[in-house]
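In what follows, a structure is listed as structure tokens, so that the remarks can point back to it.
Missing here: one protein chain of the complex. Every other protein chain is in place.
Let's look at chain A:
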Amino acid sequence: MSASSGAAMTRAYAPETAGPRLAASLLKGRLKYLISAACVALSTIMLLPLVASVLASLKSTQEAAAVPPTYFPHALSLDSYERLWNYQAGLPTYFSNSFGAALLTILFCLVLTVPAGYGLAKFRIAGKEMLFVFLLLGLIVPYQALLTPLFFLFVQLNLHNSLVGLAIVHTAIQLPFSIYVMRNAFEAVPRELEEAAIMDGCNSFQVLTQICLPAVVPAMITVSLFAFITSWNELLAALVIMNKDSSFTLPLILAAARQQTSIGGTDWGMLQAGITISIIPCMAFYLLLQKYYMAGFLNGAVK
């Protein structure tokens, strides 16, 4: 490697003729505009579906059912949101179910993986490698394959149709990633800090809460953010575990509304309103906490 790049370096000082250089810089200028144009086109294509959905959610009831569809709403109206608000058990119920499951998932993930990350990073444990692999079992067995026995278990434990049950499945999905992130975060806390605290007479729990915890807050935000997004968006487990109308989450009620065909057919305007409402929290948290999202994504997405 070093030999070949060394050879390249010597060639770098070889004289160049002006002609090709000029042509190259012209080409480079044109290329810059081409790349910019491609970026603008790509961004437009990616954003169009989202914009179209938000616009469609603001159409009046008649316009939302127009054939062929209109590109832009002729007049803005909140009709679709009003129908969604009152649909079946009502949007507040579904929204709070989704939010409740997501909050419980965050809580379970933190309660389980903060101490686990601390234990794995800072203590000598017999067979730690094996233990770590076992904790990542959820990576090896996809939860989709475990839903049949989990459903049976939850029926026995009376956890079906309960937000706690749903949050348990969502926690099981997120656990391997969360443990991985928390362990790495605790490993990065300098040992000198703990040793000083132990000298001062702190026990291991005090070291965790007073010394380590402040240092791993970013990792806890990452874990919470991913737990929220997973739980908020998850469909299959919710479909299996929640089969009472009033216990549905947002994705469930939207999927059910799509299948429900009344005399007027699917209520497209209301569906668009539902899509918009379910996208907003994800987008908001992602944009606000982008730094934490990317940290988790780049470290854990393919590990």
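As a convention for this text, contacts are C-beta pairs under 8 Å (C-beta built on N, C-alpha and C of every residue); 3 or more make two chains touch, one makes a residue touch a chain; residues count from 1.
Convention: contacts and distances are computed from a predicted model.
Student: According to UniProt, what is the chain that's been left out of this complex called? Choose from "Multiple sugar transport system permease protein", "DNA-binding XRE family transcriptional regulator", "cytochrome-c oxidase" or "NADH-quinone oxidoreductase subunit K".
Tutor: Hidden chain, UniProt protein name: "Multiple sugar transport system permease protein".
Student: Check the options A:29, A:49, A:92 or A:190 and report the residue that touches the missing chain.
Tutor: A:49
Student: For the chain left off this view, which of A:78, A:111 or A:217 is in contact with it?
Tutor: Result: among the candidates, A:111 touches the missing chain.
Student: Just to verify: which one of A:163, A:227 or A:254 makes contact with the chain not shown?
Tutor: Looking across A:163, A:227 or A:254, the contact with the absent chain belongs to A:254.
Student: Please give every residue of chain A in contact with the chain that is not shown.
Tutor: Spelled out for chain A, the touching residues are 4-5, 8-9, 11-12, 35-36, 38-40, 42-43, 46-47, 49-50, 52-53, 56, 65-69, 71, 108, 111-113, 115-116, 118-120, 122-126, 131, 134-135, 137-142, 144-153, 155, 168-169, 171-172, 175, 179, 194, 198, 204, 207-208, 229, 232-236, 239-240, 251, 254-255, 258-259, 266, 268, 271-272, 274-275, 278-279, 282-283, 286, 293-294, 297-298, 301-303.
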